[in-house]
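Omission of a single protein chain aside, the complex is shown with its protein chains in their original locations.
Letters A and B name the chains as they come in the text, with residue numbers starting at 1 for each one.
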Amino acid sequence: MQTAYQIYKRKIFMRNTLVAAAGILLLLAALVVSMNTGYTKLIPSDTFRILFGGGTDAENLILYQFRLPRVILAAMAGAGLALSGCIIQDVTKNPLADPGLLGINAGAGLAVLLYVLFFGTATFLAVFTLPVLALAGAGMTSVLIYLLAFKKGEGTSPIRLILTGIAVQAGIFALTTVLVINLDETRFDFVAMWQAGSIWGSGWKYVLALLPWQMVLIPFVVYRSRVLDVLSLDSCAACGLGVDVEKEQRILLFCAVALAASCVAVSGNISFAGLIAPHMARRLVGPKHSVLLPVCALTGAVTVSAADTFARVIVQPSEIPTGIVTAVLGAPYFIWLLTRK
Amino acid sequence: MKQFFISFFIFSAGIAVLVSLMFLSVSGGSSDIPFSVVRSALLHFDPTDMRHLVVADLRLPRVVASALVGAALSVAGAVMQGTTGNPLADSGLLGLNAGAGFAVALCFAFFPAAGYVYIVFASFAGAAAGAFLVNFVASMRRGGATHMRIVLAGAAVTALLAALSQGIALYFNVAQDIMFWTVGGVAGVGWRQVAVLAPCILAALLTSMLFSRSITVLSFGEEVAKGLGLNVSFVRLVSFVCVTVLAGASVAVVGAVGFVGLIFPHLAKFITGADYRRIIPVSAILGAVMMVLADFASRTLNPPAETPVGAFAALIGVPFFLYLSRRQKRAT
Partner (left out) sequence: MNSITAENLSAAYEDKLVVDGLDLNIPKGMITSIIGPNGCGKSTVLKTLGRIMKPRNGMVYLNGKDISRLSAKEIAIRMAILPQSPQAPSGLTVGDLVSYGRYPHQRGFGTMKPEDRKIVEWALEVTKLSDLETTAVDNMSGGQRQRVWIAMALAQQTDLILLDEPTTYLDMSYQLEVLELLYRLNREQNCTIAMVLHDLNLAARFSDHMIAIRGGNIVRYGTPEEVMTADVLRKTFRVHAEIVTDPRSGRPACISYDLIRDEGDNS
């Protein structure tokens, strides 16, 4: 004899398993397709042959040194940005929030611009220093926004955080404009590509650089999912349930910034993924974070991997930035969401 | 009554400041022209005098355009904030900036030979189309366009159009040209543009002023407004058209200067209270002063190079806005 509750629980469990399985399958499919596409075409059987050790040197080079790290990087960046967006949306209770709100893109962009301004694009050092600089820029900007929104005795309110975020971003954008105007064409194009969100850090070292951040932060935020559940209620109610609202908000926002900043540092500006992936995930599995967060990481990874594949296919042999594809594919979905429920 | 006097004082003082600033701005620039010459250029124009020509044909239209655009952006923001109940509303929100940007990108990519005036018109058309698209998306569902839905639709449409223009810009290799265009500000404005710009903006400013009482009522909330006998959808429509004309024309000429439309209505509200009959004129004056100032600064700071006006406006406005949002008791 089953109670209605048990039947319901089973149904939810089935739904979640289904969503997770479908997500993983889609992700794998996106990864395989993505590995096959590019300047040198490979068919899936080739890919598998090379993966299992039967490739020629040239094939090995293409797959292992170029394709595979980039594919993995796209998925990782997608997952990180999506999680970051989800946390920021729930903590600020603003469905439109994305990592850009905390100044991450603006800060990272300014840092990249300053580097290009002073050292140019061709230096060998760029490969190593740019991600670090972007990370620093993003981190500093978010700290600045948080401090400016912080009021003694009251802490920060979500609305003040948003207002401050908008203002600081506008300021940085203005500064960027002033600086960009004076760039020569190569440097300008480099910055423009970065701002449009192209995954340019494609090598194993970037994967390795991103990995520790995600290995630490993703399990940590999933572990905090119960706190996020309670925080997404009214902040008074959360306080009544024994959450130190101010402290937990700070911890979670810090994680969100670290996640997004590390991704943006290697992937450029793909913030739209951070906006739509959480919405997709919420539609699929509802607002409980223990399920929502992992699914959100999946939807983000699938979205960006798919966008990255498209980015390389549409205008071969050149490619367009992944961020643009993400927005062009994502915005209609978002509009469709709006016109429904 | 006290607030009326304060507003009146600010308005008249603002006009005085504006006129003297315009005068100053006309005389300053990459080459300084004495005030006496400016005065004689205005009063007894002599087409053979080189300096008279600079004043009348280069500087004056530009300064007039700055003042118009500043007032237009600021009032567009005020009207939007009043009618949508969203304190963060500005022309960027309605998809105007993104629409204009998209149109400019198309122009540069496909009609590189198009002249200045055509691009301005295309840009205006793009802004209007962007605004229309946002409203269309927001009202597609039953129940019509609520505030929240307009905000969401604005974000989505903006993201889409911005990405498309970025894509076009990078693919056709015109990114930097577009950048120069959008931040170029009022640099290329002559009397021909002002002749098109001025009637549009003045008409829309006047209309907003005429509807300011209705906008005040609408700012109390849709239901209250209906209860007070206001034809809400009509007022919305008129405001929408006004905002599109004001912001569209401005964006077409000076590029995306979103921040002006966001902060000056706030400042005006801070000074004059919640009545849009006072907020609209005061924010118009404040916006105009600010824009003339920004334009002046952008020309004189490091001549002959020009610093983008929009960037200036934002750099002045941001610290101020931050201060304001901290002062506000409960930012709503």
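Here is the rule we use: contacts are C-beta pairs under 8 Å (C-beta built on N, C-alpha and C of every residue); 3 or more make two chains touch, one makes a residue touch a chain.
Every value quoted in this text rests on a predicted model; they were computed, and no experiment measured them.
**Student:** Relative to the complete complex, which of the depicted chains are touched by the chain excluded from display?
**Tutor:** A
**Student:** Provide the residue numbers of chain A that touch the chain removed from this figure.
**Tutor:** Residues of chain A in contact with the hidden chain: 4-5, 8, 90, 153, 223, 225-226, 229-230, 232-234, 236-237, 239-244, 282, 286-288, 290.
The rule we apply is simple: only the chains that are shown with their structure count from here on.
**Student:** Approximately how many whole Å separate the CA-defined centres of chain A and chain B?
**Tutor:** 33
**Student:** Would you tell me which residues of chain B are touching chain A in their complex?
**Tutor:** 88, 137-138, 140-141, 149, 151-153, 155-157, 159-160, 162-164, 166-167, 169-171, 173, 175-176, 179-180, 183, 258-259, 262, 305, 307-308, 310-315, 317-319, 321-322, 325-326, 330-332
**Student:** Per the contact definition, I'd like the list of chain A residues that touch chain B in the complex.
**Tutor:** These residues of chain A touch chain B: 95-96, 148, 151, 157, 159-160, 162-164, 166-168, 170-171, 173-175, 177-178, 180-183, 185, 188-189, 192-193, 195-196, 272, 275, 315, 318, 320-321, 323-328, 330-332, 334-335, 338-340.
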